[in-house]
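Data block below; observations after.
Missing here: one protein chain of the complex. Every other protein chain is in place.
In order of appearance the chains are A and B, and numbering begins at 1 in each one.
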Amino acid sequence: MSKKNQYIFIYATFPSKKTVLSVTEKLIEKKLVVCANIREHDAIYSWNKRVYEEKEYGVFFKTREDKWKKTKALILKKHPYETPVILKLRIRDYNPGFKKWMDDSLDDKQLKFKK
Amino acid sequence: MSKKNQYIFIYATFPSKKTVLSVTEKLIEKKLVVCANIREHDAIYSWNKRVYEEKEYGVFFKTREDKWKKTKALILKKHPYETPVILKLRIRDYNPGFKKWMDDSLDDKQLKFKK
Partner (left out) sequence: MSKKNQYIFIYATFPSKKTVLSVTEKLIEKKLVVCANIREHDAIYSWNKRVYEEKEYGVFFKTREDKWKKTKALILKKHPYETPVILKLRIRDYNPGFKKWMDDSLDDKQLKFKK
């Protein structure tokens, strides 16, 4: 299957709602992702030999495989963490309407967002 | 691996808790899925050249690969959105009790739900 027929989740975590919104809007404007599902969670993690617990935001971005590299690069550039978490999961199948929505949104060369 | 030994998440989004409950109960009654994990999230998405933000519900259904097509069809039929999102993710491994729970629930021909 070519990259044009593969769709992915990109899972990333952020320290605040403000950062999530700013990164997500940039990604949608640049037609790198089509949709983000965002929810708060508790993160418990090991870092420099200590265990931390804090609130953060986990986001599932939906996009197509050929947008992975540029999406990862833009999140890395905008992200306030020293070590962000940007992970790709493969979507194995989907309804036809989902594919059309992704392709229409990602490939429209005339697309200019109205504010 | 045959479809009978593969288990999947089906991820779908819904506009209200009421819709989630009604679709989930139907899917469980028809032995198409065994379990649903449901939480509210914020969705930001591109649609017809505008960016929208709204509350919705994201659901991870757990089932077996051979139930994918019928589950997708039933969600599509019951779903209020013009373009629903119904995505399949493959579960790569699991504990033995999970497999037994899935198979017992999906294959029991005598199963009649008590109200």
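In this section, a residue touches a chain if its C-beta (ideal position, glycine included) is under 8 Å from a C-beta of that chain, and two chains touch if they have at least 3 such contacts.
On a predicted model such as this, the values are computed, not experimentally measured, just so you know.
Trainee: Out of B:3, B:18 or B:39, which residue would touch the omitted chain in the full complex?
Mentor: B:39
Trainee: Of the residues A:3, A:17, A:41 or A:99, I need the one that contacts the missing chain.
Mentor: Spelled out, the listed residue whose C-beta touches the missing chain is A:41.
Trainee: Since one chain isn't shown, list which residues of chain B touch it in the complete complex.
Mentor: Counting over the whole complex, chain B touches the hidden chain at residues 7, 9, 21, 24-25, 28-29, 31, 34-39, 60, 62, 89-95, 97-98, 100-101, 105, 108, 111-114.
Trainee: By the contact criterion defined above, which parts of chain A meet the unshown chain? Give residue numbers in ascending order.
Mentor: 8, 13, 39-47, 49-51, 56, 58, 68, 72, 76, 82-90
As a working rule, only the chains that are shown with their structure count from here on.
Trainee: Based only on mean CA positions, could you tell me how far chain A sits from chain B in angstrom?
Mentor: Centre separation, chain A to chain B: 22 Å.
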